[in-house]
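Report on the following structure.
Just one protein chain is left out here, and the rest sit where they should.
In this document, chain identifiers A, B and C correspond to the written order of the chains, with residue numbering beginning at 1 in each.
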Amino acid sequence: MDVFESLESEVRSYCRGWPAVFQKASGSRLYDEEGNAFLDFFAGAGTLNYGHNHPLLKEKLLAYLADDNVVHSLDMYTVAKRRFLETFQNVVLAPRGLDYRVQFPGPAGTTAVEAALKLARKYTGRETIVSFTNAFHGMSLGALAVTGNGMKRGGAGIPLGHSVPMPFDNYLDGRTPDFLLFERLLDDSGSGLDAPAAVIVETVQGEGGLNAATPEWLRGLADVCRRHEMLLIVDDVQMGCGRTGPFFSFEQAGIVPDIVCLSKSLSGYGLPFAVTLFRPELDVWEPGEHNGTFRGFNPAFVTATAALEFWDGEGGKGMEKETLARSEQVEQALGKIAAAHPEAISGVRGRGLAQGLAFTEPAAATRVCAEAFDRRLLMETSGPESEVVKLLPPLTATSDELDEGLDIIASSVDAVLV
Amino acid sequence: MDVFESLESEVRSYCRGWPAVFQKASGSRLYDEEGNAFLDFFAGAGTLNYGHNHPLLKEKLLAYLADDNVVHSLDMYTVAKRRFLETFQNVVLAPRGLDYRVQFPGPAGTTAVEAALKLARKYTGRETIVSFTNAFHGMSLGALAVTGNGMKRGGAGIPLGHSVPMPFDNYLDGRTPDFLLFERLLDDSGSGLDAPAAVIVETVQGEGGLNAATPEWLRGLADVCRRHEMLLIVDDVQMGCGRTGPFFSFEQAGIVPDIVCLSKSLSGYGLPFAVTLFRPELDVWEPGEHNGTFRGFNPAFVTATAALEFWDGEGGKGMEKETLARSEQVEQALGKIAAAHPEAISGVRGRGLAQGLAFTEPAAATRVCAEAFDRRLLMETSGPESEVVKLLPPLTATSDELDEGLDIIASSVDAVLV
Amino acid sequence: MDVFESLESEVRSYCRGWPAVFQKASGSRLYDEEGNAFLDFFAGAGTLNYGHNHPLLKEKLLAYLADDNVVHSLDMYTVAKRRFLETFQNVVLAPRGLDYRVQFPGPAGTTAVEAALKLARKYTGRETIVSFTNAFHGMSLGALAVTGNGMKRGGAGIPLGHSVPMPFDNYLDGRTPDFLLFERLLDDSGSGLDAPAAVIVETVQGEGGLNAATPEWLRGLADVCRRHEMLLIVDDVQMGCGRTGPFFSFEQAGIVPDIVCLSKSLSGYGLPFAVTLFRPELDVWEPGEHNGTFRGFNPAFVTATAALEFWDGEGGKGMEKETLARSEQVEQALGKIAAAHPEAISGVRGRGLAQGLAFTEPAAATRVCAEAFDRRLLMETSGPESEVVKLLPPLTATSDELDEGLDIIASSVDAVLV
Partner (left out) sequence: MDVFESLESEVRSYCRGWPAVFQKASGSRLYDEEGNAFLDFFAGAGTLNYGHNHPLLKEKLLAYLADDNVVHSLDMYTVAKRRFLETFQNVVLAPRGLDYRVQFPGPAGTTAVEAALKLARKYTGRETIVSFTNAFHGMSLGALAVTGNGMKRGGAGIPLGHSVPMPFDNYLDGRTPDFLLFERLLDDSGSGLDAPAAVIVETVQGEGGLNAATPEWLRGLADVCRRHEMLLIVDDVQMGCGRTGPFFSFEQAGIVPDIVCLSKSLSGYGLPFAVTLFRPELDVWEPGEHNGTFRGFNPAFVTATAALEFWDGEGGKGMEKETLARSEQVEQALGKIAAAHPEAISGVRGRGLAQGLAFTEPAAATRVCAEAFDRRLLMETSGPESEVVKLLPPLTATSDELDEGLDIIASSVDAVLV
């Protein structure tokens, strides 16, 4: 690992907890260069909902590349982009009655968020964006200003402004009614809260500790937005694309955001890709007013199209049903582990196939992940104190694979809590 | 094209000037779905220095993907990343005596710039970044604040701060000595210019109108930075990777920036990829202080490695020599065209294989590109008024291909200027 | 009034509700140029705690001016300034065991606040200031950023930053525990609230609607500040100098702020004057780092000295006791009026001689003040909707004068609410 340590910046992070050099990958497994297999409950931080190198996507990708189809096209029209747009319309938007315009803002989640914030500010003529405690939206300055993590905010080197954090669902343990403060601030012209352009929210805060908003809270938030003419942006970068069951994580709540950000698992194969969706009325962009070199990466259009078709196998209900079943399996297993350690584990967190265990003593979570790594299971921690062991298995993980991983977790927890 | 017009955001731009649906691509040619071939003097805005689907890179990419190697790995260690780092060290850094740490900041040029600005501010404890007139560094808020284009800045929807524009080389037509104002402002504690953390510069401003800084000016800038303890950041996203001849565009000037941003042609195949390079002393990042989902996209490591090896074919001098020869060919041909229209064309701009024609009447440049499109040549305009016809042919374009395109340009200019 | 309307800016305000041209003033009365006497329950928005032209102060002021003593001295040493400092030390600081340094930051409350915020930021090296809903701290950009009023904030013409509003005492009608959210945000490194330099608070929000913080809440706030190493700034510009009984409005709560701002009634005679007080450890100013032309206005030193001596008549307890007695008188009378109109009047607000009536229907408050003006009583409204009739009589108003005014209020209310 010499070259990594001598040449790569100190900013590198995951490699520090997982001292292996990975080489191959397939389905739910990663393999290091010595051939050791690791069960992957990390899945590229939620980027690999279909597992590694899914054969259907791989086939389409190889064929596309082998046949000298265009790879890089910025925002020129291409056949691959047309197929993606049609498929997205047919599989995702139309069945849900969603009327969204699609922007290709660049290849990363943070660029999708930057585009969303710019558009919201331009459309409303206002500056302030309301974000939530423990939100994570990205590392470029616009997205970082609505991200909660203090260490990451400090990396900006300048004060981050034009944003205000509000308490996420259950942030105060039910000791105050939802949106009581937020609405009071909005209603009161003397509150000091300048009229916000938009609210940006994750339905489940992946990086923030697997905090899952209830459908009621999300509906309440949508109401507040409507009453106060603020746009509602759902950052579905990590929780979209089926992670919680339905394609969008906000479907269960029955809300329709004004703007939606998608990335991570959208390409289905780990290829950099992101979109920003918004109601047609909001499409006030000038041509080229936001751009980016990699906003037309055709291989991602190809795998994304294949991924959508696969996901939609049985009219959109196959994967969704299966994911919900797997979620149930995970929830029960984690519940058992938590019940066995009522003092050390404060609860099961999350929703869908984004669940985890919250530890009373933050260091325990890191130690559990280290024990799991020794047992060849990859998992990361999340939360402001890294106090939550976070499971993001591929949606395609089999029931047996899940059991295998859950057993490793149980024994890792036991090993740490003895 | 219905689906594009009904579904894709109004922000789309290149497709408006090039009403075709592209499908295949190879070398210097793009093909639309009807089989029409277009000579590509745009090359993905400088992303495709090796042309479309270069066979050597394609072979490596297909093999890597076919063999189920890991695709997406964030900042875990992988075999593909190790090979890239070693190759980058051996081909790029070591021969030039450069001691840089490598950060993988995310997949886009704008993320490389964001990382550079954050690090400069963190390292120096200062906020202000000095940028230059007509600079282009990206669309996320940090990068946008150091970008000159007024329309794009306006898209932010909030005032952009913590940055100050200075005149680029020859901005005032030689009517004032270089850096006279800048140094006076820096020397004078009452000037109102807060001590800058860094200066960010492109050696040739691609989007800004192909303004090429002279080696003397760049050396002068490096001196100013050293004397005033400002970091020097070269954004080599578009002009690096051999576009002007040598690997880095600043080599001819003999300067060593503190921080360098690379992206676009780094992967060599249009795959989203970017790095931020900096002197080891500057590596004050905390682990994970800057992150991003697509900072470990292994197929890009693979094609980038192959591209570096190809570029370095004859010890780094093969491609460089050839690029300089091709540049000479382009310069002469453009010079002839300009000489034929002394009133309409104010001069040949740029350097290396980033050259163009500046038109007195901005609209003429757009009309020339439209005429060229009709003749099956792709070129874009640049400059604040879109007044420059900009040639970015692949570095691998043959002499004949260049002649073919230059002839089309000549006839397009004639058609417009009659 | 022609010259006012043709020459003075539209920004003029009080004159619109009080269409008279005032000429003379004495004690609790103002006289217009036609000789009409008005009872003054406005007292220069709390600037005239000793009434108009108090004879003791007037005598000292006239003698000082007549004898050619120095008037304007910036921060040179003068005999008048020395006497003020000694008196302030002996009458105010020493008896209360307060160890404060005195800064003369300029002649207005807003300059005292600007100095306080700068010092807090410089001392802590942090940027964020926490302010409260419906706070009012001044109109210059630093003070305006911590002021709540939306119309006034909008006047800045730029986004106001580096500040966050928190709910003032009882802002949510007791439906959430005090400081629950604030402390959670401070404790949580992922909350998105950057560590604040300081909290700025008024103990009674005069402009914000006569919202009075309880002693418990203020003590709680001081505790939060101590636990989280934030400086506590009390803006006592309107409520200090005896307005609520004791010299400082925070004395009843038993807290000791790190920084205190005083102005308005400090000179006792309407002369522009302000001080910023802070613990000696905080005195990290460089000489001249904050300055201002009118920071040494000696006539104000003279009247302020005389005012302090008068206020302290019986060892600091004379005026305090009297003010509390008068407050009681006002509270009872207002309570009666409120009780007579339980639906139209939502309650008696405020504390000390800063009390008022809150109306359910905001327009009623303005109409009551208009009726009172017709009856020759001057009172203004306050609160975000101008929904509170606000009484700020001179502390020297006699019991009879108070009764006279309270009777007018009662009849004005009756006239409006019929």
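Going forward, a contact is a pair of C-beta atoms (placed from the backbone, for glycine too) under 8 Å apart; a residue touches a chain by one contact, two chains touch by 3 or more.
Remember, predicted model here, so these are calculated numbers, not experimental data.
Colleague: Out of B:55, B:95, B:159 or B:313, which touches the unshown chain?
Modeller: B:159
Colleague: Any idea which of C:15, C:56, C:195 or C:324 touches the chain not displayed?
Modeller: C:15
Colleague: Of C:30, C:199, C:256 or C:358, which sits in contact with the chain we cannot see?
Modeller: C:30
Colleague: For the chain not shown, which residue from C:139, C:195, C:344 or C:370 touches it across the whole complex?
Modeller: Counting the whole complex, the residue in contact with the absent chain is C:139.
Colleague: What residue numbers in subunit C mark contact with the hidden partner chain?
Modeller: 1, 3-4, 7-16, 18-26, 30, 33, 44-45, 47-48, 52-53, 58, 61-62, 65-79, 81-82, 85-86, 88-89, 101-104, 106-111, 114, 117-118, 120-122, 125, 127, 138-143, 145, 151-152, 154-158, 162, 197, 237, 263-264, 269-272, 276, 278, 283-294, 297, 299
Colleague: Would you write out the residues of subunit B that touch the absent chain, in ascending order?
Modeller: On the subunit B side, contact with the omitted chain comes from 127-128, 131-135, 146-151, 153, 159-165, 167, 171-172, 175-177, 180-181, 184-185, 188-195, 208-209, 383-385.
Colleague: Go through subunit A and note every residue touching the omitted chain.
Modeller: Residues 158-159 of subunit A touch the chain absent from view.
We take it that only the chains that are shown with their structure count from here on.
Colleague: Whose Cα centre is nearest the centre of all Cα atoms in view?
Modeller: Here the chain at the core of the arrangement is A.
Colleague: Greatest Cα-centroid separation from subunit C: which chain?
Modeller: Relative to subunit C, the chain whose C-alpha centre sits farthest away is B.
Colleague: Nearest whole angstrom, what separates the Cα centre of subunit A from the Cα centre of subunit B?
Modeller: 30
Colleague: How far is the middle of subunit B from the middle of subunit C, if each middle is the mean of its Cα atoms, in Å?
Modeller: 58
Colleague: So which stretches of subunit A touch two or more other chains?
Modeller: Subunit A, residues with two or more chain partners: 127, 151, 162.
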